[in-house]
Structure formats: C-alpha cells, structure tokens
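All protein chains of the complex are present and in place, except for one that has been dropped.
For chain A:
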C-alpha cells in the first residue's frame, strides 16, 4: 500500500502570525505540537520549566487561528559563558518548507542576542538534513559529533552559533 502523498497547506507567508509565549493558554498548543511530532515524551513539568522561566524565548506560529509551529528555548550560565539553548522546534508537516521554522528560530535567537547571550547551542540528528541546513544558514557550525547519542543508535551533532563580540560604543 502506498503512503498518502503529503498534503501541503496553501497559504501566503504573510498570513502566518508569530506570537511570543503569552501564558497558560498557549501551553496546551505547544504540548500538542511537540507530543505529536517528536518521539521523546516530555512531562508537563518540562514544558513549564522552559516557558515559565524564559517566556520571552518561546514563540508560536499561527495560521488563521491554528497553531502550526513552535520553538521552545532557554538560556543561562554554562561554564563561564552565557548561552542560549534551543530545546524544541516543531512545524506541522503541511506547513514545512516555507520558512516558518527559520522565522521562529530567528526570533528566538534575536531575543537571546539582545539578552546578552554569547552563543546558542542545540543537538540535532546527523540525518536531519532539514535542520542542519536551516541552522547552517543561520550561522551555526557543527561543533561536535556525539556517537550514538540517540537511543535508536543515531549520532547527533552539537550545533553552535557564536555571536560576534558586541561592538564598542564610542
């Protein structure tokens, strides 16, 4: 039996509304998206950890009132550097390939930069070509390869973006 061909949603990029995490009412939307798309189970506390402590780093993408994508991040001190971390990034299948993920991530990274982060990091499966291309375009390098990082035996790359040193204000 052949798989159903993926149905792509029809929309203009301008129709996508990007919203910063606004409160408890956004939480079930994020949870549903992530639970649906990613294989790792997260308890509700994991979501709360991120969106409560760093609400300004999480964004949602809406199309005509429907939540179609989200990014969840954190930042903090890590071995003497102030570092941002991208924990979850999801765009539902019919809406992929149109730059929504890039826009979500870009907003979050910009916020991290403005908050004083020196670098941003995340892990991605070595086979996830889409993610690697996306982050590569934004300036991330593959800093390390992590052998058999995922339980299915797949390796991961640790991706890192180093911000340029802030310009001196004269």
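We take it that a residue touches a chain if its C-beta (ideal position, glycine included) is under 8 Å from a C-beta of that chain, and two chains touch if they have at least 3 such contacts; residues count from 1.
We adopt the following convention: contacts and distances are computed from a predicted model.
A.B. asks: What is the missing chain called in its UniProt entry, if the choices are "N-alpha-acetyltransferase 35, NatC auxiliary subunit", "Probable DNA primase large subunit", "NADH dehydrogenase subunits 2, 5" or "V-type proton ATPase subunit a"?
C.D. replies: The record names the chain that does not appear here as "N-alpha-acetyltransferase 35, NatC auxiliary subunit".
A.B. asks: Which positions on chain A touch the chain that was left off?
C.D. replies: Residues of chain A in touch with the missing chain: 24, 27, 41, 43, 45-46, 48-49, 52-53, 106, 109, 113, 126, 136-139, 141-149, 151-153, 155, 157, 160-164.
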